[in-house]
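Omission of a single protein chain aside, the complex is shown with its protein chains in their original locations.
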Amino acid sequence: MRHSGRAGDELRPLHAERGYTKHAEGSVLIGFGDTRVLCTATVEEKTAPFLRGSGQGWITAEYSMLPRATHTRISREAAKGKIGGRTHEIQRLIGRSLRAAIDLKALGERTIWLDCDVLQADGGTRTASITGACLALAEAIDGLLQRGVLTTSPWRHWVAAVSVGIVAGDAVLDLDYAEDSSAEVDLNLVMTDTGHFVELQGTAEGDPFSAGQMADMLLLGRKGIDEIIAFQQQVFPAWSVPAR
Amino acid sequence: MRHSGRAGDELRPLHAERGYTKHAEGSVLIGFGDTRVLCTATVEEKTAPFLRGSGQGWITAEYSMLPRATHTRISREAAKGKIGGRTHEIQRLIGRSLRAAIDLKALGERTIWLDCDVLQADGGTRTASITGACLALAEAIDGLLQRGVLTTSPWRHWVAAVSVGIVAGDAVLDLDYAEDSSAEVDLNLVMTDTGHFVELQGTAEGDPFSAGQMADMLLLGRKGIDEIIAFQQQVFPAWSVPAR
Amino acid sequence: MRHSGRAGDELRPLHAERGYTKHAEGSVLIGFGDTRVLCTATVEEKTAPFLRGSGQGWITAEYSMLPRATHTRISREAAKGKIGGRTHEIQRLIGRSLRAAIDLKALGERTIWLDCDVLQADGGTRTASITGACLALAEAIDGLLQRGVLTTSPWRHWVAAVSVGIVAGDAVLDLDYAEDSSAEVDLNLVMTDTGHFVELQGTAEGDPFSAGQMADMLLLGRKGIDEIIAFQQQVFPAWSVPAR
Amino acid sequence: MRHSGRAGDELRPLHAERGYTKHAEGSVLIGFGDTRVLCTATVEEKTAPFLRGSGQGWITAEYSMLPRATHTRISREAAKGKIGGRTHEIQRLIGRSLRAAIDLKALGERTIWLDCDVLQADGGTRTASITGACLALAEAIDGLLQRGVLTTSPWRHWVAAVSVGIVAGDAVLDLDYAEDSSAEVDLNLVMTDTGHFVELQGTAEGDPFSAGQMADMLLLGRKGIDEIIAFQQQVFPAWSVPAR
Amino acid sequence: MRHSGRAGDELRPLHAERGYTKHAEGSVLIGFGDTRVLCTATVEEKTAPFLRGSGQGWITAEYSMLPRATHTRISREAAKGKIGGRTHEIQRLIGRSLRAAIDLKALGERTIWLDCDVLQADGGTRTASITGACLALAEAIDGLLQRGVLTTSPWRHWVAAVSVGIVAGDAVLDLDYAEDSSAEVDLNLVMTDTGHFVELQGTAEGDPFSAGQMADMLLLGRKGIDEIIAFQQQVFPAWSVPAR
Partner (left out) sequence: MRHSGRAGDELRPLHAERGYTKHAEGSVLIGFGDTRVLCTATVEEKTAPFLRGSGQGWITAEYSMLPRATHTRISREAAKGKIGGRTHEIQRLIGRSLRAAIDLKALGERTIWLDCDVLQADGGTRTASITGACLALAEAIDGLLQRGVLTTSPWRHWVAAVSVGIVAGDAVLDLDYAEDSSAEVDLNLVMTDTGHFVELQGTAEGDPFSAGQMADMLLLGRKGIDEIIAFQQQVFPAWSVPAR
């Protein structure tokens, strides 16, 4: 029994509020339990510098925590004048993950910026960010199609992410902060609606883990991903069958 | 008639949601129309370096906009590696303003950090920040009193802020983004529940303004401040008569 | 009686040395008592990036203190690698103030940089900077007219600045460092030769101040501004009657 | 057949030169084919700040490429004034990986810095860095034991890393730069001499990959890790049977 | 004949104004022709970190140009966020040079900061800085002796600097900006009142130079140094015979 009363293979309650802010082309407030992330998508009508002239677009992400999203206040990276290693790692992960959702050639020479700002952190901020950013991206792509900027959908897959871990010897799904702090193994999975892997990152926090433990975690993760993608498709029903 | 249909002396609808996030000692989401700012207060059990040993506490503020709070995306200051002039100016203003709310000696050797993060911007983000930060500060002080950390209240005043301006020749209250962009004069007032000034900052965007225009703006501002403070006292009724 | 023997409404002795350095298009060493600021104007034949193609020019300012302008040495901002909040605030104020002196369209697509470097500080460095920068700007504009680069004068107003404050309960004009350190209220006024306001910034250092106190300070400030503008016109007599 | 003539499950030639530089407590030049990394270990007699008083030590890593380690020159991060995202990600990975090699309590309150400087890059610089840093760490620990600073060995595991990928549809081991550039999937494995996982990071560069492909890659990776650890034990024979 | 009419071995007119600013412990405005540098000395009652507990003091220098000291405006290093290579090189040179003037043990555990701010540049700013900083240092040391903080003088030597160069084939003394720009060789000498070398730095701007040319330049430099030291002793007559 987990401290929250959840079963080992049970996700936290998911919620998502579309159109949370009014200026962005996509804007979703996503919640995994008490973890809440504001994900926005911004469409810029030029591609990344290294892709100019290639006919291909780009998806890039930035991630940040509000200073008091956490138990104790953390300093702003702007005040420190540099972005820390953890932030770099997470925003690179989000960007890579969401590039799998889209056919970049079909997007054309434009960039979509995905901003993930954590309003409240309770474990799993990177997986919530990927899941929410995919919804914001869907809103932005939908807008491009509605406005006729794009005539063919560049959409390839729903992409969702979840964490799995070994806590007190048991494999559990979707760790909250208390579990994350005491986990022996932490594995983040990013997968598509076809059950394929986009990214997987596993770390032994204490003792190294066995192939058997990994197999257990992968099964659990797959179950979680399927439920999260079902949730995404419910939040954004128009695309439960993607256009491409 | 203003583009929004408001009368010249009419505030935008005010809203405030207390306890918006769970970790901070004070946390208020304030709205002035479509401008929404998340204000949190963090209590740190040491004072500012230059006050060590003085028995006196400190109030300091940080301000930031999420990248897509605005019509077009703005780069993160963390990514640029430095805080811009406008941000510096605003966060210094918030800090000075809120220090007027509190007797720093009665606060004792602790610091209260006020973080104002703009989720959505539609003009008046600095005045909304000050007004919301005062509510978050009240929550934090209240917690210190409830937990017995403080036995005497350091509270001195409710502090609120509002903008006034000359738009198309007329003095108007609480400018939204469209008005702010075309205002000839922009005046920000920070005042207390006793009708005194904490800060006032006026700028002629176009032609310099006369003493007469300033008198008109001050009257309008006073009316707005009174209404905003009444709103604060309704959001936080326990303190409508401050303890000190 | 003030510690310096001055009357409450008395300015410190003003001095100004034109052509203080030889390379700049305008160069004035201004003194308000012991406060001495070297103000230079540099004409650059391109406008600010956001004004390209608009036909309009720009005035921008930078402000700095030499490390030993003050009682104790302060670290260079270059050595710290970033510009502090106070510097940002002051240089933005100087820029905004001086843009009121000039018709930016008549200036054409060029930038005038106003550099204010404080050689010695004894209170009121920002007001001395604005007053001196206006003289340096006049020299630079005069040069553009003399050399035929401009044929119509873009000059609109003499702009001057002064501080007023409440010290030991009394309103006093042009505070020196000792007064500034103990002032209850500090109000900086930037005004034109027509008696209009360009900027006003008032701050309660201790208790908030009343509307009555503000009225007193505004009167005192107006008297000071008139004397300072008379001084500017004497230093630069050609323009006592501006061309426009 | 791979472009280099290697079989799909064949590592590049491994070489290692111990004591490559004379000042460091551990210093190994490691080569995986044409990839060459100088790995040094520095012992510092104080632990990380957040571990002070805990009795526990720390292992941390820094990674850098010489500007002309690559086909075209890359700018130094020192000249740009900040460390890029890729560098952050890699040096965090190296640090986490090597902390699994050591019992940090048995190390006592000291820090071991592992510096991995890539002299020549031909793919797999992060896996070569981890493998070489483990040898440099062994040298440093050995020195602490020899000099009697430590009396019990804190050594837990040999740690090695290798990349596996899908190139042109086939799973291949230990990708060089040409293969890495065209790989569809890139998986980095960090494992111990007991065949357990310390880290695994897989990324789909093109299409997402299936569970079956991952199983193939894990088998291949395990074979490579076993050979690399045998190589480590030959380079540092004293520890083929670790002390703990 | 030089463009200025000076003879090849003739210095520019020297001037020095002592006590130019009032707060610093030493403050001298030095002029070598049109080159003008404000040199201040600040006494801090603690030594450099690496000398704590050694009983020894430290002399350190900082150098900067006002943005419009030069023909065209140069950006502030504070605005760029870093100190350039040329500035670093010059301030390290000034520091090393002036440490030769003082017995650091006799100074005791204090630091003297020498700030050299170039108000107007016309060639030779580094040599003027060293020469002026020596005068500011003398003022500061004199103050320490007068106030009884020091009872024995730590003074060892007058230190002065001058440039010599090969311009159009001829060796010339004390180059101004026009000469410096076209010089084939540029040699800076820092010497003591005993005719010994503290520093010498020679650079071939075009063709490398011969031992014979160097001998000519050294003779010329020695003549210049003697005249400059005589000038220093006249500006600060009390110390024409140093105390030690």
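First chain written, first letter: the chains are A, B, C, D and E, and each begins at residue 1.
Here is the rule we use: contacts are C-beta pairs under 8 Å (C-beta built on N, C-alpha and C of every residue); 3 or more make two chains touch, one makes a residue touch a chain.
No experiment lies behind these values; they were computed from the predicted model shown.
The chain not shown here makes contact, within the complete complex, with D, E.
Annotation: of E:54, E:203 or E:234, E:203 touches the absent chain (contact as defined above). Of E:52, E:71 or E:88, it is E:88 that touches the chain left out of the display. One chain is missing from the display, and on chain E it is touched by residues 82-86, 88-89, 91-92, 96, 100, 157, 191-192, 194-204, 207-211, 214, 218.
The omitted chain makes contact with chain D at the following residues, 21-24, 27, 34, 36, 38, 40, 42, 44, 62, 64, 66-73, 76-79, 81-83, 87, 113, 115, 117, 119-121.
By definition in this document, only the chains that are shown with their structure count from here on.
Within the list A-B, A-D or B-C, C-E finds its counterpart interface, over half of the contact pairs alike by residue number, in A-B. Taking the CA centroid of chain A as reference, the farthest chain centroid is that of E.
Residue positions of chain B with contacts to 2 or more other chains are 81-83. Arrangement of the chains shown, judged by which pairs touch: a linear chain-to-chain path with two open ends.
Applying the touch criterion to all chain pairs gives A-B, A-D, B-C, C-E.
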